[in-house]
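Only a single protein chain was left out; the remaining protein chains are all shown in position.
By written order: A and B. Residues from 1 in each chain.
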Amino acid sequence: MSTQMHAITVTVNGKQYSRQVEGRLLLSDFLRHDLLLAGTHVGCEHGVCGACTVIFDGAPVRSCLMFAAQTDGHRIETVEGLAADRDHLHPLQQAMRDCHGLQCGYCTPGILMTMKVFLEDNPNPDEAQIREALSGNLCRCTGYQHIVEAVQLAAERMRK
Amino acid sequence: MKPAPFQYVAARTIEQALQLKAEHGDEARFLAGGQSLVPTMNFRLTQPAMLIDINPLHELAGLGNGPAVRLRIGALTRYRSLERDPATARHLPLIAEALPLIAHPQIRNRGTIGGNLAHADPASEMPAIVLTLGGRLRARSAKGERWIDAADFFVGALTTALEPDEMLMEVELPKAPPRSGACFMEMSRRRGDFAIIGVACIVRLDEAGRCAEARIGLCNAGDGPVFAARASASLTGRTVGSVEIGEAAKLVQSDIDPGGSIHASKEFQRHIAGVLTTRALARANERARGAA
Partner (left out) sequence: MNVATRNFGAPIRRNEDPRLLSGQALFVDDVELPGMLYAAFLRSNVAHARIRSIDVAAARARDGVAAVYTAADLGDYWAPGPLLVPPPPIEGITFNQRTQVPLAKDKVRHVGEPLAVVLAQSRYLAEDALNDIAVELDPLPAVVDLEKALTGEARVHDDVRGNVAARVRQCRGDYAAARSRAKHVIARRFHYDHGASSPIETRGIVASWDARANQLTIWDTTQAPVFLRNGLAGMLGLSERQVRVIAPFVGGGFGPKIMLFYPEEVVIPWAAKRHNCPIKWIEDRLEHFFATTQERGQTHDAEIALDADGRILGVKDVFLHDTGAYNPYGLTVPINSQCTLLGPYVIPSYDSTFTAIFTTKPIVTPYRGAGRQHGVFVIERLLDIAAHELKIDRVEIRRSNLIPPDAFPYNNEIIYQDFAPLTYDSGNYEPILDKALAMIGYRTFLAGEQQKLRAQGRHVGVGVACYVEGTGIGPYEGAKVQVQANGRVSVATGIGTQGQGHFTSFAQIVADQLGVEVPDVDIVTGDTDQFYWGAGTFASRGAVVAGNAVNEAAKAVRQKILKLAAEHFECAEEDLEIANGEVSVTGVPGQAIKLGALALKANPMRGAVKPGAEPGLESTQYFGPPSGATASGVHAMIVEVDPQTFALDVLKYVVVHDCGTVINPLILAGQIHGGVAQGVGNAFYERLVFDDDGQLLNASLADYLLPTALEVPHMDIAHTVTVSPLNPLGIKGAGEAGAIPVGPLFAQAIEDALGLLDRDVELNEIPLSPGRLFELTAKLR
């Protein structure tokens, strides 16, 4: 089969990219290997682990379950867009650091993108709500407790 | 775990999508939320020659009034929209109660009700709920359209009455009537996993407080979503108490044929079906009394 390419223009972290993509190219691979935004991680490629979560038109989604071709004209946020630079972290990133909410850090970008939108929708969440919102992201290192504390701390700081 | 090659087409109109489907039949698949389809493609268990992406067809999304006391939900309506629409909690309490149990927030942000129903996974919540509610579904092809009752729509595991050239357009469901109560309960290994067993119950009372109608449906209890007809009928005309509920639960247990899996044996599924039917019926009955 000859490979048919699709022209797409997509806005990622506020920047417009125009690329030619094959129909089957997963959004996760497109972000990582075509746009070299490797902060989005791939853990399972079947939509369970949540490591590849990005914000698509304002909603967190699994980038391994979408095709790059589907993003033409859409808006994506990835972990690289959360903070201007390493020294000026987003409150959620800062709280994750303060609470030791990450160990190997591999699942962290997906968690950040999930919880960013969660906190925008729920500025004052309780522990049960946080755990439920977090349940679509697997973390094998932390046992989640410090992540829950970090989300609580971030919520508190962001309310001020 | 990369999908096999396929031709990708972003549909511009419903007509174009249907025309392509008519041309390519089973070789082509509609891509809605993709939350069930794409994982199987990544495992290369599904290798469609063409994906017709219907996500650009915004007219397929949304919740609106149907005729009389019925609601229509467009096939491309995402779970997220249903969760956020106050009409869901008001008119479709069964769905409102089930939504948080469906996978995880990221999946619900993308997954669509039409994609889920057309996928027809027997373990999935929505087919059992639509069947329990006695909904009907509108299918359309390049040649025309038709309504299919839920009871006829779900044919078996991952199989529906949709023809190869048809697209599921919308589902129509009755609003919760007065003096009725609904309850959805499921047991799964982890929250968000497919249910070991899920039970949907509706109890509607007459003015004397007897059961005017009961409907009990189950997911993961057979080849497709299951409507427990005998158990449902057993309650009609009776004042529902623990004895009646216990009898209905027994009927459910004897009428289902769960498949068993590595997570639960058939016997355990049957046991859980009894436990959850008992609990969900009692809760639905309580709620109906509260609404009366």
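Throughout what follows, a residue touches a chain if its C-beta (ideal position, glycine included) is under 8 Å from a C-beta of that chain, and two chains touch if they have at least 3 such contacts.
These numbers were taken from a predicted model, which means no experiment stands behind them.
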Interface partners of the hidden chain - shown chains only, full complex considered: A, B
Identified contact with the non-displayed chain, of A:M5, A:C44 or A:M158: A:C44
Of A:T11, A:N122 or A:S135, the residue in touch with the unshown chain: A:S135
Residue touching the undisplayed chain, where the options are B:G34, B:P93, B:G135 or B:G192: B:G192
Given A:L27, A:I55 or A:M96, the one touching the chain that is not displayed: A:M96
Where the missing chain touches subunit B, by residue: 1-5, 39, 43-44, 187, 189-194, 196, 262-265, 267-268, 271-272, 275-276
Residues from subunit A at the interface with the omitted partner, ascending: 22, 24-25, 32-33, 36-46, 48-49, 51, 78-80, 82-83, 85-87, 89, 93, 96-98, 100, 102-109, 112, 127, 130-132, 134-148
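Everything below uses one rule, namely that only the chains that are shown with their structure count from here on.
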Subunit A-subunit B separation of Cα centroids, rounded to whole Å: 29
Subunit B partner contacts - residues on subunit A that touch it in the complex: 1, 3-4, 6, 22-24, 26, 29, 45-47, 50, 53, 56, 59-62, 64-67, 69-70, 72, 114, 118, 132-133, 135-136
Subunit B - residues contacting subunit A, complex: 1-8, 10, 31, 34-35, 38-39, 42-43, 51, 53, 55, 80, 100, 103-107, 109-110, 190-192
